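Down below is the structure, laid out as structure tokens.
Only a portion of the chains appears, each positioned as in the full assembly.
A and B label the chains in the order they appear, each numbered from 1.
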Amino acid sequence: MAIRLDEIVARLGGELHGDGALLISKIAPIESAAPGEITFLANPKYQAKLANTRAGAVILSPALAADCPVPAIVHPDPYLYFARLAQWLSPTPPAPAGIHPHATVMSELPQTVSVGAGAYIGANVRIGANTVIGANAVVSSGVTIGSDCRLYPNSTIYYSCRVGSRVIIHAGAVVGSDGFGFAREKDGAWVKIPQTGIVIVGDDVEIGAGTTIDRGALADTVIENGVKLDNQIQIAHNVRIGAHSALAGCVGIAGSTTLGKRCTVGGGAIILGHLTIADDVNISAGTLVGKSLSEAGTFTGTVPFMEHADWLKNFARLRHLDSMADRIRALETRLNELESKK
Amino acid sequence: MAIRLDEIVARLGGELHGDGALLISKIAPIESAAPGEITFLANPKYQAKLANTRAGAVILSPALAADCPVPAIVHPDPYLYFARLAQWLSPTPPAPAGIHPHATVMSELPQTVSVGAGAYIGANVRIGANTVIGANAVVSSGVTIGSDCRLYPNSTIYYSCRVGSRVIIHAGAVVGSDGFGFAREKDGAWVKIPQTGIVIVGDDVEIGAGTTIDRGALADTVIENGVKLDNQIQIAHNVRIGAHSALAGCVGIAGSTTLGKRCTVGGGAIILGHLTIADDVNISAGTLVGKSLSEAGTFTGTVPFMEHADWLKNFARLRHLDSMADRIRALETRLNELESKK
């Protein structure tokens, strides 16, 4: 597939500089892009590479347009423009419509739905048009899935959960497993609390490989529209993730916490349970959040790393931080006394 | 299904206050419970909600019984009572007994066992009565599983592992993968050490979605009775988890560590290898445990999070903690000298 530069601008906007008849077949990084390929310059850090690019064309911001040695599409947000163009030039490989003879399907599905080999669709399942169910994926009974979704192989949706439209669920992900809820006997043994809620996933959500989302205990777990979850994230029961929030890999969110809209959470961060996090909060990677946050902002709680020998010296002091503070206060008192005697 | 209040008390105990003929069909949270539904009040924090509840009945402690405006079941542990009642009112959806024609089963199984579509049961496998093997789950050759277990879809048990009765294994979980054991060549290359032990899982264990438990190197990895493992936990080879311990999501336990009985481990905590942790130890979420613990207690090692700008100021100091301690000591010496001159 090759597209003319002026076709791109006609569909996606931006301002065309140079030959609109130029044919583009591919997007490539600025260092390696060749003629016939388009690249983008979103990070001013890479501006120096513009002069020597071999790219057929470049997507860049108005400020850099004058320096571009080749045809350009000028747009205030080159990275966003690149994303839209990439979706056009690099569609997800299609899947054949229809039910593979080695699939097991217990519900009636639209003809445009694709069900891969070994996939299992339980009873009373409803699936919207054009949705693709990958090989060996499992959609349990009573589940509802919207249109234009893609479930990758070996993903699992438990019974009765509801998934919106244009949702992507990657391989190994699990939606609707039991929340971790137990009462305790006097002897320490645990009594399981049946998890009778479901998971509700909104539209335009992406759920990464190996990510797990537990069903609610009595109420439901809710992932609002446009949420993006990276790989190996754990969402506990009764959590609510606000619309358009994005969570990086290995994040864990404990039970009954509500995360606001448009939040970002860095990789490996842990948010404890029963908290309320405001809209537009950014949590840094590796941070443990132990209190609710009522206002937008960026929050961090990690320690610097250092050479192991330095770490041994410095971090041993953490065991004595309280006495260090006491000693500073004592010094201040003594010094006050000494000074007052002058 | 609707049950009379006096039927509940006859079976589960507690003291009945009010009309025993009242019919209950469902458990609901105290805020949303409607007539015909029962709720519970376990956390005194929510006591204020009691006056206005629309619930048909409430499970609560003797101290609160006098304030209850509707019929009540009075019990010293309302949460535990709720758990038992919920198990009665909300049984796990049943699975049809028998082997699905799209399953592959290489061993003889009791007639009460249910094997879902696409599931694989290897040779020399023994499975107890009423156990349910979900769609596309894999039980490798030589595995033994007790009765009344449930393996959810896409879970995997490696060869020769042993699983007790009433065990729940959630989707995507893996039991018996190779431990991470290698010797090192002089040039840095790794030589794999065959992992010839197995995993032994006791009775009444629950294993969360995406949780992985490695088989032992020479000896075995052991999960004792009543252990509850949340999602995405990693248990390395030769670990032993004591009976009735409960581990929250994203916990990692390194090789050859023994965790005691009735321990709790908070989400995202890491326990290093070759350690021995006593019974009744509680590890807080996000804590890295690097030493053995010989006595019960609660242990924590996490840093507070703060606004990013404050963090930058405060945490940079961690690199200089050792010199701060030196400077405090120097100040004390100088002040001693100064004071002694008086």
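Going forward, a contact is a pair of C-beta atoms (placed from the backbone, for glycine too) under 8 Å apart; a residue touches a chain by one contact, two chains touch by 3 or more.
Predicted model, so just to flag it, every value in this text is computed and none were measured.
For this homomeric complex the structure file specifies 3 copies in total, of which 2 are displayed in place.
As a convention for this text, only the chains that are shown with their structure count from here on.
Inter-chain spacing, taken between the CA centroids of chain A and chain B, is 25 Å.
Looking at the complex, you find that chain B touches chain A at residues 27-29, 32, 77, 79-80, 82-84, 86-87, 89-93, 100, 102, 116-118, 134-136, 152-154, 168, 170-172, 204, 206, 208-210, 226, 228, 230-232, 244, 246, 248-250, 261-262, 267-268, 285-286, 302-308, 311-312, 315-316, 318-322, 324-325, 328, 331-332, 335, 338-339, 342. Across the interface of their complex, chain B is touched by residues 102, 104, 118, 120, 136, 138, 140-141, 154-156, 158-159, 172-174, 177-178, 180, 182-185, 187-194, 196, 210, 212, 214, 218-219, 232, 234, 236, 250, 252, 254, 268, 270, 272, 283-284, 287-290, 297-304, 306, 310, 313-315, 317-318, 320-321, 324, 327-328, 331, 334-335, 338, 341 of chain A.
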